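Below you'll find the structure I mean.
Removed from the display is one protein chain of the complex; every other protein chain stays in position.
Per-chain residue numbering starts at 1, and chain names A and B are given in the order in which the chains are listed.
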Amino acid sequence: MQGISKRYGGVRALQDAQLAIEAGRIHAVLGENGAGKSTLIKIMAGVVAPDEGLMLLDGKPVSFASPAAANDAGIVCIFQELSLIPDLSVADNIAISNPPRRFGLIDRRAQRRMAEEALARAGAEGIHPLALVKDLSLSRRQMVEIAKALARQPRILILDEATSALTAADVTKIYAVLKRLRAEGLALLYISHRMHEITELADECTVFCNGRSVASYAAGTKTDNEVVELMIGREYSGVFPTRTPRTASDATARLELRRLCWTDKLNDISLQLHAGEVIGLGGLDGQGQRELLLALFGVLRGTTGQVLVDGKPVDITGPSVAKRAEIGMALIPEDRKTEGLMLPMSVRENLSFAALGRLSRWGVVDAAAERGAVERIVRLLAVRTDGIDLSAGSLSGGNQQKLVIGKWLMMAPRIILLNDPTRGIDVGTKQEIYTLLRELAEAGAAILFYSTDYDELVGCCDRVLVMYDGAIKRELVGAQITERALVSSALNIDADARQAAAA
Amino acid sequence: MAETYTLATLRSRVDPAIAAAFGCIVLLLLLGSLYSSSFLSPQYLLQQLKVASFLGVIATGAMIVILLGQIDLSVPWVVAVGGMMATAATGWGPLGQALAIPVGVACGVVLGLVSGFGVAFLRLPSMIVTLAVNAIAQGLMVVHTGGFSPQDASSPAMRFIATGHSLFGIPNALLVWAAVGAAAVFLLTRTTFGRTVYAIGNRERAAYLSGARTRGVVMAAFAIAGGLSAFGGVLLAGYASKAAQAMGDPYLLPAIAAVVLGGTAILGGRGSYLGTVAGVILITLLQSILSVMQMEEFGRHVIYGVVIIAMLLVYGRGRRHSE
Partner (left out) sequence: MSGDWPYRLREHRGTLLAFAAFVAMFAIYAANHPAGLNANVATTAANKGVLLAIVAMAQTLVVLTSGIDLSVGMVMVLANCLASGIAVGSPLMTALGVAGVLVVGCVCGAINGLIVIYGRLQPIVTTIATGSVYYGAALALRRVPGGDINAGLADALTGQLPGGVPASLALLLALVLIVWLPWRRAAIGRAAYALGSSEVAAYMSGVPIRRAQFVAYTLAGLLASVAGLFVTCITYSGEASAANGSTYTLYSIAAVVLGGVSLFGGSGSAVGAIFGALMFRSIGDLLFVFNLDPLWQPLFQGVVLAAAVCLGSVRLLQVRNRLELYG
């Protein structure tokens, strides 16, 4: 791929990207979220078309109008379980695009053989072909997704963060599978931001940063530190508001958790959050950070352990309880489009929704108060909209996220939980959100947020709790929080765990 | 920028569906006047509005449930329950007679609460919950009437609100519908309940995560719909001076059609009461034009169905996958 560029609205997802993949080798693509990796893959797999640039297959220019076209050319992309049909069996799913037929009907036996072969090739022999996909764990579904891709006999196989849902044991199996496929002559493109995987697998690496392919090199020729630096990028200075160094406070913690547990996702979590503090949750994706925030907000059922607000034990049974004045919690959820906003409704209606009780008397909404409060928030957050009565869907991603935050600011929350708040947002809005968080903390709120962006954790947080496997494994305080420390502590923990699993 | 602003605000102010519905009403009126000169006379129009009132009250309840993204298929027998229980209460002495209307409505509210519980707390599909409630309501009424036509008469109050005239000769039934409609508009546009209904219809998950009491609102919405269906039954019983078996059957599908033709999205979250009013009038006019034209019954059904499809194709279409 040469000179590929792609814009999404005002955000330049890719700029002049280059990538060269060869048969019989594993090529790793590294980069942080928003660096452009996913966009490049979507272009390769035929899901979107590039604005500029050239794609050459075996030296000949190609372009794909649809994923099916890319498949026919031998390029198969492994999704993160979005393409599996939950109510159908594993065998049905693997053969869904082109089932073997006999007399016009699906030949079940041939299909089952096909599935068994594909599953074996994917190292997933333990999965029964007749199992229903919806009964499988996330990890097994991912394995089925891999088997499904292999059943299409690809020449180039793209894995986009394919191991994020896998258990440690399955990950090891996948390594073996990928190496075998490499020996068979497939070209493999492996996207990840986990360095230990890259070290294990890759022959060549390309690093993406802010939409550009900044470096391509043979694996092993750069140290981890150098690679991290490439991923961070020198040009992004990341202006963060200054933090006043905080002295350890003896005051009662605004929020305290004692031994919180939930199914197997949260294991014995204890933490303290003080007023005016900004605490970050770090660690690899999927270690329970999101579940922790949901548990605090009352969305999860069957949690054990104690939650105390201002020293008093509380029983938060749901968001309507969490937002009450005595608790004062707010959650900015993971997906603003489906969890944070009602997109077809107006900006005004979205902003006032959480605080509707306070803006109304005896159930009747005070329209003047609502308008005043909404306009105040719009000014405060500098939401760029053409009118508060237009639908929220007309706003850009960054402004939509401001709506979600603004909605909760109307409640004057004392504890603010944020679930990856700046994902997919332009840099300018990110800065505004960082400043806002700092101001809120200074005004006395206690903030807990999960982020996949190391820069943010470094720049915004007073403390960072690094999580692994549903528990807090390490706490970094103040000056200890550096990108290197975050990256390496997340990785070291994994390495230790793998050693423990292998033992 | 300026063009998108005005276009967007314009589109948000004038719902194309409502405009289309009122346009069709005008068309139908013109068509009707071609057949009969008295079609446009005030008496006839008032008569039409009176007939429309019964459907209008029932459609109000249907609309609230549809706005939630659900459906209420219990209308047929909740209507019957309303009519039959109100007339039964009339036979219970003077106290019963005075309370006939509230008794009828209360029965509907109770049935609505049952439906609401099934949808809100048991998370069952509303289609089947309300079907079951419909079957239970039918069963209860069969037992109550012993399988015969109900013999109880309606109370004078019932007859008054359904057939009387006041205020310059405006039919009481129309005034009742207007009152119900005004209350519905207020509820939907000015209260937290109404705002939450729209929010749930748009994105229940976001409404829940914003701390809205979604379960209570869903139950209340079904209770209101049940009460309004029963109230429609009370009105019908007042109009005919008594209740009848299966009196609610002809109102289910027209109620849904009226709501949808008025621009309310069947999947919920979008729609205004003005549209429902237009839809109810449209359906009533359509049915009466077809009888004025002395079209045979079969033609009426065919045209009825075709008109609904045609209008929906004009403004009710969904989106393609590629969008």
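Operating definition for what follows: a contact is a pair of C-beta atoms (placed from the backbone, for glycine too) under 8 Å apart; a residue touches a chain by one contact, two chains touch by 3 or more.
These numbers come from a predicted model, not from an experiment.
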Omitted chain's touching partners, listed by label: A, B
Sole residue of B:L45, B:M293 or B:L312 that reaches the chain not shown, by the stated touch rule: B:L312
From B:M85, B:V129, B:V180 or B:M219, residue that would touch the chain that is not displayed: B:V129
Among B:P16, B:G139 or B:P156, residue touching the chain not depicted: B:G139
Missing-partner contacts on chain A, residue numbers: 67-68, 71, 79, 82-89, 92-93, 96-97, 99, 101, 104-106, 108, 128, 130-132, 135, 262-263, 294, 299-302, 318, 339
Residue ranges of chain B at the interface with the undisplayed chain: 71, 73, 118, 122-125, 127-129, 131-140, 142-143, 146-147, 204-205, 208-209, 214, 246, 249, 253, 256-257, 260, 266-267, 296-306, 308-309, 312-313, 316-321
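Simple rule for what comes next: only the chains that are shown with their structure count from here on.
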Inter-chain centre distance, chain A versus chain B - centres from mean C-alpha coordinates, in Å: 45
Chain B residues within the chain A interface of the complex: 1, 4-5, 8-9, 12, 190-193, 195-196, 198-199, 202-203, 205-213, 269-270
List of chain A residues in touch with chain B within their complex: 297, 299, 318-320, 322-323, 331, 333, 338-346, 349, 353-354, 356-357, 360, 363-365, 367, 386-387, 389-391, 394, 407
